[in-house]
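Missing here: one protein chain of the complex. Every other protein chain is in place.
Each chain carries a letter (A, B and C) given by its place in the written order, and its residues are counted from 1.
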Amino acid sequence: MALILNEDQQLLKQMAGDFVKNESPTSRIRQIRESGDEVGFSRELWGRMAELGWQGILIPEQYGGLGMGYAEMACVLEECGRKLVPEPLLSAVLLGGNAVLLGGNEAQKSELLPKVADGSLLMTLAYQEKGSRYSTSQVKTAATSAAGGYAISGEKVLVIDGHVADKLVVSARTAGVVDDPDGVSVFMVDREAAGVEIVQQTTMHLRNSAIVRLHDVEVGRDALLGAEGAGVALLDDVIDRATVGLAAEMLGGSLEAFEMTLEYLKTRKQFGVLIGTFQALKHRAAEMFVELELGRSAVAGAAQALDSGADDARALVSVAKARVSDLAVLVGYEAIQMHGGIGMTDEHDIGFYLKRARGSELTFGDSAFHRARFATIQGY
Amino acid sequence: MALILNEDQQLLKQMAGDFVKNESPTSRIRQIRESGDEVGFSRELWGRMAELGWQGILIPEQYGGLGMGYAEMACVLEECGRKLVPEPLLSAVLLGGNAVLLGGNEAQKSELLPKVADGSLLMTLAYQEKGSRYSTSQVKTAATSAAGGYAISGEKVLVIDGHVADKLVVSARTAGVVDDPDGVSVFMVDREAAGVEIVQQTTMHLRNSAIVRLHDVEVGRDALLGAEGAGVALLDDVIDRATVGLAAEMLGGSLEAFEMTLEYLKTRKQFGVLIGTFQALKHRAAEMFVELELGRSAVAGAAQALDSGADDARALVSVAKARVSDLAVLVGYEAIQMHGGIGMTDEHDIGFYLKRARGSELTFGDSAFHRARFATIQGY
Amino acid sequence: MSDLESFREQTRAWLEENCPQSMRWAPRKRGNPALADDLVWGGKKQTYPNADAKVWLERMAAKGWTAPTWPREYGGGGLDKAQAKILSQEMSAVRAKPPLIGFGLTMIGPLLVANGSEEQKLRFLPEICRGEIRWCQGYSEPGSGSDLASLQTRAVVDGDDYVLNGQKVWTSYADQSDWMFCLIRTDPDVPKHQGITFILLDMQSPGVSVQAIKLISGASPFCETFLDDVRVPRDQVVGAVNDGWTMAKALLGHERTMISDAFSESSERNQLVELARTYIGEDGDGKISDQVVRDKIAQLTMNKVCFDLTVGRTKEAAKIGQQPGPESSIFKYYATELNKDRHSMMVSVLGPQALGWEGEGFEQDELDVTRSWLRSRGNSIEGGTSEVQLNIIAKRVLGLPE
Partner (left out) sequence: MSDLESFREQTRAWLEENCPQSMRWAPRKRGNPALADDLVWGGKKQTYPNADAKVWLERMAAKGWTAPTWPREYGGGGLDKAQAKILSQEMSAVRAKPPLIGFGLTMIGPLLVANGSEEQKLRFLPEICRGEIRWCQGYSEPGSGSDLASLQTRAVVDGDDYVLNGQKVWTSYADQSDWMFCLIRTDPDVPKHQGITFILLDMQSPGVSVQAIKLISGASPFCETFLDDVRVPRDQVVGAVNDGWTMAKALLGHERTMISDAFSESSERNQLVELARTYIGEDGDGKISDQVVRDKIAQLTMNKVCFDLTVGRTKEAAKIGQQPGPESSIFKYYATELNKDRHSMMVSVLGPQALGWEGEGFEQDELDVTRSWLRSRGNSIEGGTSEVQLNIIAKRVLGLPE
């Protein structure tokens, strides 16, 4: 196991942290919210991230990437999570890019992955439907055979960065009924294709998202990723990887909120003394620290398991997502409470961290979902 | 609702508290344990309780009792719970007596209840079997028709005060298969009857208990309590009432353990100061106080619901048992932790309270059992 | 027929005749906090939700029944306790909404009745009863937080006036209010609990400016109030100069009770169950299909039952004239923690449908759950933090050493 960072990884993390601190303070996300900016991120900064190679970290060298792993990706995403960086790494690389990498044939990979790696192509995954909750098999969207391919109809919601994605990876049912694990297929759909309607959503946690409506959208056979009807396995694999990325981001957000709170405890006076001298708060801070360290281990363990192709990778992904979900919400709640009234104001940044914490908790499965999945994997 | 005590009840409680404090300090239960006393309580003290009328509180005046209710019974049991009083009120009155009161015909009631009320007859309920957990329908013990009545065979465990009970109220299957809610019948069996074998058990929580083995024990038709095959409803009603009694006892034990701990916090010094000055411990003590007040309300609510015959009585019994189960374990754990090393020694009484807390928690259903039952009653 | 019985009959008849149908609660919606918007807070900025609301207030105020137990000379109803109880029961019987609510009736009014000068009573109480002025409370300041006595806003005597300078925060609806009752430091040279005076302030006074504070939930129930050389006549002091802390303590008690009362409605008890049926589903027996969710909902519901029973104990004791027991010290703490837990669970039950802020893809009910959840996080901060509540229990109830 490689649970601690080697020198290269430490350097990568350090650089990512500096970049984020200098280029993307938390105030950015506030500005984007206030301005109603429809893009919701900076294409210029996205380009500079590509220069640093971030979009290519997970992509093999033969497709123009750096061929590194989740340990490295987690370093970058943890730092991005600290400042709630809005650029679409999660969607473009971990969802869209991974769908091609894990499900695509050689032609698809050769064509698309280099563009993902250099940041020129934005992809995302459109798998959730209203009421589908955290399931990949709850698919009502239907793909029927059409001349030379398929015609897809249905509605996808909470598509991360769906408002800007050039290509949408869409799950649709080619056979079976809702909740049937077989019969789901995965297609790539161009945003410009006839019948695609995209409506931007405004989320509580300020994660750029969209509704994607497909009205008899025709795609060719070459739009299929992986075998027809075998999409659930592909979706689960893709989402597992995105989940580790999200967990790293959540760890970063939790660390930042914790450190902001620690700083507040050390500077805020009440009743004539620093509130950080109150033992009840000290113990709660120490308990948060314990959870943060366990969360860090969980993320490292899951990343390492993916990188080494370990048998227990899926179980460790659930461990990580369950842990950081509970961790992020705990820290978010405690951060607000310890900040007192000021923490309840929209003006203070700490509220963003609570919102993002729960938003991410409810993305790719909350802790109860992952405990149940873990138990199933473990055979009990 | 009558959630607070009226003057008579306050007086009863005060007198019970004084009696228990003077006559039955916690040291008694230690002495009984050390001496290996096979009776496990004092017949003399039992007689004096009868003089005070405690055994007759719940028994209608026409059968020689005081015709009072669960509010009054709870007053007495709360005080008994404070000192872990070993006399068999729970078994003789709340289990055995109630089985006759709720299930018996006029002849049975007229014959037996006066003896329960004056303390001369010890009865108990033998319903649990190995593996039956908290279910009243998990009954393997079988009653088959025999000349003039039934022949009963089977094994009952953890029969409270079964080692001294004169009459055992036994559940046995007259029809159906294990776990079938129909087909269970309730019989009275004399301890002296041929084929009855009683083996005393040594329990962690020092609750006098026994295994009762029945080898083709013959009983007449007049041994049946209630209708043949309708025993589960009777058992549930009886156990509901005993549960409220046990909950009152648990509340008393929790209050005593809490007060012992509070006293320790006020007198024990560490690092040169009283440990009760540490804010982390203060907050935990205050949280325990909150739980104690809620537990007190829950017990009062359930007692009042039984006394008024309220529709929601069963739901409130579950609320009370779930609450005091969690409360008693919380207080037991915190009491040991706050006492530190001395709390871990057998020599200190506080350990008795933790053991009794969990012992009572696992009697008549733990909090998870009662939450599920509550949800079912509430229709969700 | 006794006097009380005849009072009951007359009251019932009057209410039946005078309470407009639209000012009666719909049976099922009682206690739904969304409906609080329908209620009349009074004041010059009041816009009535409908014509009936105004009529209802005017009719009740004319009888003095907006403040039934206050003396008639100050605009109240002059009822004794038994009569007031009957009025309350009969209003419940016809499901009448309160004609008027707010800090005037529940906080500053009672204080003036008990501690105001005759002049103050005659000046303010009738206006309060008629809903003509709305009040806000100016206690907290930036930096004071839980340590209320550390306040810094200063008043210095200048002729017949005080001149006030400083800043108040967390003033509920200061932007909607006509007057503020506030705590001001009048003597900086004595220990902090002394030297504070309770002052009534006209929000129209020159030098008063108000700015709404936007919360993480998006709502703005609180304001910052800036006081810049604001002149207040010295006869607007309530109680003795430098004895404001005594006045404040009584009112703070009121506020804590109100906050916990706000959560003690039991009609919402099963909202979680309804949400779970919708968002999680149920099995063939009508049980919530996820047992873990069901277990947590049962726990929260039981918590609520236990809390309601505890409040019930205090109410029963009050009925027979007993002082609130130690159990009342847990109300603020537990009610707010419970409310937070309940809202937190509602978000979990909604799952991804709780991710909305506004716009397409989410029902209004869903958006309300999310925003109410965020708002609930402040419950354990405002009106005395949970930490302060635990400190109080540890000290005053348990007697643990300082």
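The rule is simple: contacts are C-beta pairs under 8 Å (C-beta built on N, C-alpha and C of every residue); 3 or more make two chains touch, one makes a residue touch a chain.
Predicted, not measured: the structure shown is a model, and the values here were computed from it.
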| item | value |
| --- | --- |
| Absent-chain contact - pick from A:52, A:294 or A:310 | A:294 |
| Touch with the omitted chain, as defined above, among B:128, B:185, B:254 or B:318 | B:128 |
| Contact partner of the left-out chain, one of A:30, A:48, A:213 or A:282 | A:282 |
| Contact with the hidden chain (one of B:148, B:220 or B:340) | B:340 |
| Residues of chain A (touch criterion as defined above) contacting the omitted chain | 1-4, 262, 265-266, 274, 276-277, 279, 282-283, 285-287, 289-290, 293-298, 300-301, 316, 318-319, 322-323, 368, 371-372, 374-376, 378-380 |
| Chain B, residues in touch with the chain not shown (by the definition above) | 128, 130-131, 133-134, 157-158, 199-205, 207, 209, 211, 268-272, 278, 280-281, 329, 333, 336-337, 340-341, 343-347, 351, 354-355, 358-359, 362-363, 366, 368, 372 |
| Sites on chain C contacted by the missing partner chain, in the whole complex | 290-292, 295 |
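What we mean here is this: only the chains that are shown with their structure count from here on.
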| item | value |
| --- | --- |
| Mean-CA-position distance for chain C and chain A (Å) | 41 |
| Distance between chain centroids, defined by C-alpha means - chain B, chain C (Å) | 43 |
| Shared interface positions of chain C, touching two or more other chains | 387, 390 |
| Touching two or more other chains - residues of chain B | 279, 282-283 |
